[in-house]
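After the structure tokens below, expect a handful of questions from me.
Removed: one protein chain of the complex. Kept in place: all other protein chains.
Per-chain residue numbering starts at 1, and chain names A and B are given in the order in which the chains are listed.
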Amino acid sequence: MKRTLSKLACGAAACAIMAGAANAVSAADSSVEVLHWWTSGGEASALNVLKEDLESNGVAWKDMPVAGGGGEQAMTVLRARVTAGNAPTAVQMLGFDIQDWAAEGALADLNSVAAKEGWDEVVPAALQRFAKHEGKWISAPVNVHSTNWVWANKKIFDELGIAQPSSWDDLVAALDKIKAAGYTAVAHGGQPWQDATIFDAVVMSVGGPDFYKKAFVDLDPAALGSDQMKEAFDRMATLRSYVDDNFSGRDWNLASAMVIEGKAGVQFMGDWAKGEFLKANQKPEEDFLCFRFPGTQGTVTFNSDQFAMFSVDEEGQAAQVKLASSIMAPSFQSAFNVVKGSVPARTDVSDADFDACGKKGMKELAEANASGKLFGSMAHGHAAPASVKNGIYDVVTAHFNGEFDSATAVEELVSAVEVAQ
Amino acid sequence: MSAASKDTALRTGVIARALIYSILLVFAVFYLLPLFVMLVNSLKTLDEIRQGNMLAFPEVFTFEPWIQAWGEAQIGVEPTGLKPYFINSLVMVVPAVIISTLLGAINGYVLTKWQFRGHRVVFGLMLFSCFIPFQIVLIPMARILGILDLAGTTSGLVLVHVVYGLGFTTLFFRNYYDAFPTELIRAATIDGAGFFRIFRRILLPSSGPIIVVTVIWQFTNVWNDFLFGASFADFDSQPMTVALNNLVSSSTGVKEYNVHFAGAILAALPTLIVYVVSGRYFVRGLMAGAVKG
Partner (left out) sequence: MLIATLFSSDPLSFVSGKAKPLCQWRLKLLFENAVTMIERLQTYLPRLVLSPSFVLILLFVYGFIAFTGYLSVSDSRMLPSLGFVGLENYEKLFSLRHWSIALKNLAIFGILYIVICTVIGLGLAILLDMKIRGEGVLRPIYLYPMALSFIVTGTAWKWFLDPGIGLENVMHLWGWESFSFNWIKSREMAIYTVVLAAVWQSSGFVMAMFLAGLRGIDNEILKAAQIDGASNWQLYRRIVIPMLRPAFLSAFVVLAHLAIKAYDLVIALTNGGPGRATELPATFMYSYSFTRNQMGIGASSAVIMLMMIASIIIPYLYSELREKKT
């Protein structure tokens, strides 16, 4: 038996060596491999601008698109790639994921290019919270999406004589009117992240910035278990009564389509929804309205797509720096964000090319940044780490789907956050 | 194996037969429905899909979605359509199927005709490997591929698919060869034929049905795999399923359902053809090997 085993081991080793030798191919010299989930339609062609930019600089772009679940699939792939010792040059990433990877020591140091181009001065501090780790720039932010927007059908608002609501009570009154007129009041897709996107705004409207920070950033059990939180869940239940029967599992863009087609009054969604309206040839302020979730004016909850830069060998570093610098170039920031619906990740970009909603978004972002009311969105992984975020998702979604009442939801929330930490 | 004559001994009346045919037809409709939905809607314009009846035939036939899906749709930063990924898949599937089938055949041969002490345990261990949830192997597999310098290559994917296909291919061939008369092998050995000669000259030529089953099984599994393809492929080796997923699940933007359905059918075409063309042999092969106790 021993003999057989030793033979087996021998065979396997030879096998492995041969396989290794046959495939020892070194990576190409000046190229960047980019893992991202902007895999189709407008955002993919917007990214193509970046690709052409780099190619004119002599850097080849190796495209590694992996779609699915807002980047979840891409993150799985990334784990496999890093474990295999085959990390891409740059990876599209959100919020805490960047910090987690930095803590693993997997990310590159961009400080020299950042210092040369003065990133520290132009990128909002709230974004730097994610783009820097222990004083080192590790990723290049592409955009800022703000998530506390309301998208409304102007025709329905005009027809029913509804003014732009500015408080929770106004909003409820407006929704009542829309519902009474036979429309679906709230166009919504029942997916956990969409439920949580609304929850973000609702929590902000109930308790204001301080409460939001205590609950979602500091994860303070007292705030999570407070009466205000119960009030937030009650408001979620109220909003639940304004969605149609068919909301569950609906993609967000189909919900936007309901507003566009005049079947529904409003949608609560981040600014990427704007792209849908524009594509349907609608004009801001003429066909649709964009305003902040009532009760959250002046504050902005955001998420930011960034390209985290992984440690690469010396040859790759030059190309990587070129990539980072191209991403941060004001011309790209403007061109990309006009298409994407978001606003640039630096505050010194001209708003000339943006539409009315875009200009509004840029202005409000700058103001919120200045007044310290710019917060990471919990729903989009910019307030708390992924495990906590998903724990909160579970509770919010279960409550929104009627699995338990607000009082139970508050208890569940406290324990979900505790388990996840 | 083929002892049963084709005519059944059952007596059935006219009404019973009508009933049988209608039940069979109802199920045929049930099985065909999703394919029908995809096909019909892939031939419609997007406008017609939006307002229309999912089951209705298109008012205006258009092949535009098919052309789009194959060669023009935006997948990643480049509008390449599914075409290049189709080729990636083929390059991966063909060697994976051939290698795992051959290994399965030879393993089955050893485990039935050259049994050694502990052969049952070996077979049991190999068979159990069919049943592990593949998600658990992602991380350690990635590490091993990295060590072997196979990360992100087609060869790496072939290796993965061979390893996790071995259990089933071995099972199929073992059960098939089990029924193969051992006397023939003995006679051949006495005539001086060696291990490989017997395999090549005696067993392989009569393995047609089970090879069909194994190839169909492996081909569909490898072709349809998403998890391994997404996790272990590189920018230049991503298979069709990953590209299809990229096509259909964009995070923003208009969903072009007609293009999605056309792409979906394109992605499924090779497996569909394999099933339809060799379906007859499939049941025959199952009969010969796979379902024997």
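Heads up, the rule we're going with is that contacts are C-beta pairs under 8 Å (C-beta built on N, C-alpha and C of every residue); 3 or more make two chains touch, one makes a residue touch a chain.
The structure displayed is predicted, hence computed values, not measured ones.
J.: Out of B:73, B:92 or B:126, point to the residue that touches the absent chain in the complete complex.
T.: Going through B:73, B:92 or B:126 one by one, B:126 is the residue touching the chain not shown.
J.: Of B:15, B:136 or B:190, which residue touches the hidden chain?
T.: Only one of B:15, B:136 or B:190 touches the chain omitted from view, namely B:136.
J.: For the full complex, which residue in A:62, A:79, A:136 or A:279 touches the chain that was left out?
T.: Going through A:62, A:79, A:136 or A:279 one by one, A:79 is the residue touching the chain not shown.
J.: On chain B, where is the contact patch with the chain that was removed from view?
T.: So the residues of chain B touching the missing chain come out as 1, 3-12, 17, 20-21, 23-24, 27-28, 30-35, 37-38, 53-55, 103, 106-107, 110-112, 114-116, 120, 122-141, 144, 162-164, 166-167, 170, 178, 182, 194-195, 220, 224-226, 241, 244-245, 248, 257, 260-261, 264-265, 267-268, 271-272, 274-276, 279-280, 282-284, 286-287, 290-293.
J.: In the whole complex, what residues of chain A lie against the chain that is missing from view?
T.: With respect to the unshown chain, the touching residues of chain A are 3-4, 7-12, 15, 69, 72, 75-76, 79, 82-83, 100-101, 104, 190-192, 245-249, 385-387, 390, 394, 397-398, 400-403, 412, 419-420.
Here is the rule we use: only the chains that are shown with their structure count from here on.
J.: Please output the residues of chain A touching chain B within their complex, sorted ascending.
T.: So the residues of chain A in touch with chain B come to 16, 19-20, 22-24, 33, 36-45, 47-48, 51, 61-71, 73, 76-77, 79-81, 83-86, 251, 253-254, 272, 275-276, 279, 340-341.
J.: Show me the residue ranges of chain B that touch chain A in the complex, using the header's touch definition.
T.: Where chain B meets chain A, its residues are 73-79, 138-139, 141-143, 145-146, 148-153, 155-156, 159, 230-232, 234-236, 238, 242, 245-255.
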